[in-house]
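Apart from one protein chain that is not included, each protein chain of the complex appears where it belongs.
This part shows chain A:
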Amino acid sequence: MRALVSAVYLFLYAPIALVVLFSFNAGRNASEFTGFSTQWYGKALSNGFLTDALINSLIIAFTSATLAAVFGTMAALGMERLSPRARAVFDGLFAAAIVVPGVVIGIATLVALVEVFAFINPVLASLWPGERPPKIGLGYGSIIAAHGLFSMALVTMIVKARISSLGRDIVEASGDLYATPLTTFRQIVLPQILPSILAGFLLAFTFSFDDFIVAFFVAGSKTTLPMYVFASIRRGVTPEINAIATLVLVASLVMIVVARVLMRERKAKTAATE
């Protein structure tokens, strides 16, 4: 039994450990460690295609996570006011959005977007006064939309859990003490749910930054970092790829750990008050 467990963990983590190890390889060969060096990190960061992809990924992840945090929080707050039955329906829909496979989201979003563009572009062309009407196509917007929608479900779930532990009575107490609903939101509700919103933002960011499948379908001519890695791997695994992978790994881990801490700290504090 113990051997089995060890084998499972070995299978899970040994490849990752190897990637990290070989990112520091002095030699070019991916199967033989010849000495310690950070040259591949330097090479990776001076590769124009790679930095373009990295910047694309950062812009998409930041924008989609911000949108998801804002709209996900709004959805979570709105759902508080629904009747129990309606809330159960929306809960189910959000949970479903999270478990739908990336491939399905990718294809579905692509089909939907292409249909919408096919409808909008002629309308736009007929309304446009100038010579060359703008054409809406796949790109930043479509990846941000696809990631943002998925992440919004994630943020909603996290923020909703926090709101439900908040209790109705401190909101009522604020109203009782002459605070308008807006003041109550700013002074009482927002400070208490802010850590969970941030946690949601970080998870959304991580998801978008790491996502390959959905981006692959809807990216159009844009390349994100995971797409670049996938494309370059066809030309063989280089230590440069290992260096990128290590950077992404570290960044993702940091964000997930921070998100967990933000979610947990709040729980500990609430427990202490009760």
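As a working rule, contacts are C-beta pairs under 8 Å (C-beta built on N, C-alpha and C of every residue); 3 or more make two chains touch, one makes a residue touch a chain; residues count from 1.
Throughout what follows, contacts and distances are computed from a predicted model.
The complex includes a chain that is not drawn, and of the options "ATPase", "Protein translocase subunit SecD", "Spermidine/putrescine import ATP-binding protein PotA" or "DNA ligase (ATP)" the UniProt name matching it is "Spermidine/putrescine import ATP-binding protein PotA". The hidden chain makes contact, of the residues A:27, A:92 or A:191, with A:191.
The omitted chain makes contact with just one of the residues A:10, A:26, A:82 or A:177: A:177.
Remark: the residues of chain A touching the chain excluded from display are 167, 169-170, 172-181, 183, 187-188, 191-192, 269-270, 272-273.
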